[in-house]
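For this depiction, one protein chain was excluded, whereas all remaining protein chains were kept in their positions.
Showing chain A:
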Amino acid sequence: MSDESVISLRGVRAELGSRPVLRGIDLTVRRGQVVALLGANGSGKSTAVRTIIGQVPVTAGEIELFGTPRRRFRDWARVGYVPQRTTAAGGVPATVTEVVSSGRLSRARFGVLRRADHEAVRRALGEVGMADRAKDSVNALSGGQHQRVLIARALAAEPELLIMDEPMAGVDLASQEVLAETLRGQVAAGATVLLVLHELGPLEPLIDRAVVLRDGCVLHDGPPPEAVGQHALPGHDHVHPHAPAGAEPARTGLLS
């Protein structure tokens, strides 16, 4: 683990519709670290991640990626992003390979995929255990498999930094273990990881540091908090209503 900072936020403030969501966040992620961003719904953890990748404008403060101010950062192939989604599907059928291939575009010049690019896509599918579903439509996948496809899409560019927004939301136990295994491989290979989590779950042994947000401020930055009470029980599972009003109703765990 070196001292080189991969992500650096200093005094970052952000608003969503004139409501302050981040009120001066400081956060540094160094090379090789695995940092979990925790907090209740509305604490600003997703917004924090979205400011880093430039999806939410910053009203004050500075963000650097690999030592470059984010505004001037262009080397996006070094960043693998897994957005918070329950589905990888769009309005038209697409195969698992087609979706994962779009993650490779950051390394492909003029959108032309060469043999090495197709190899990288196949490797990424193998890493999340979806190689046998490569030619299937993403519409035919379970919630956990959707998430694995989204992670493979981020891995296809062979990034140095992985940013994941709630990768475990709506994921069945079998897929959670595959995801933990995938992440372990990435960390062993030297990847830096920042992930938004609702709870540490099966990823707990991998996490070096936990940053807890509350009301847009950093409440805790240090070793991951110990789970207590019922939350510490193995197999304990949360079911939270994450979806904003008007979104698709949540599916029961029975089907996914």
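Here is the rule we use: a residue touches a chain if its C-beta (ideal position, glycine included) is under 8 Å from a C-beta of that chain, and two chains touch if they have at least 3 such contacts; residues count from 1.
What we mean here is this: contacts and distances are computed from a predicted model.
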So which of "CcoQ/FixQ family Cbb3-type cytochrome c oxidase assembly chaperone", "Metal ABC transporter permease", "Glycosyltransferase" or "Ferredoxin" is the UniProt name of the chain that got left out? "Metal ABC transporter permease"
One chain is left out of this view; which of A:157, A:183 or A:197 touches it in the full complex? A:157
Pick out the residues on chain A that sit against the missing chain. 53-55, 74-77, 79, 81, 83, 85, 88, 90-95, 98-99, 101-103, 105-106, 108, 111-113, 132, 135-137, 139-145, 153, 157, 172-175, 241, 243, 249-252, 255-256
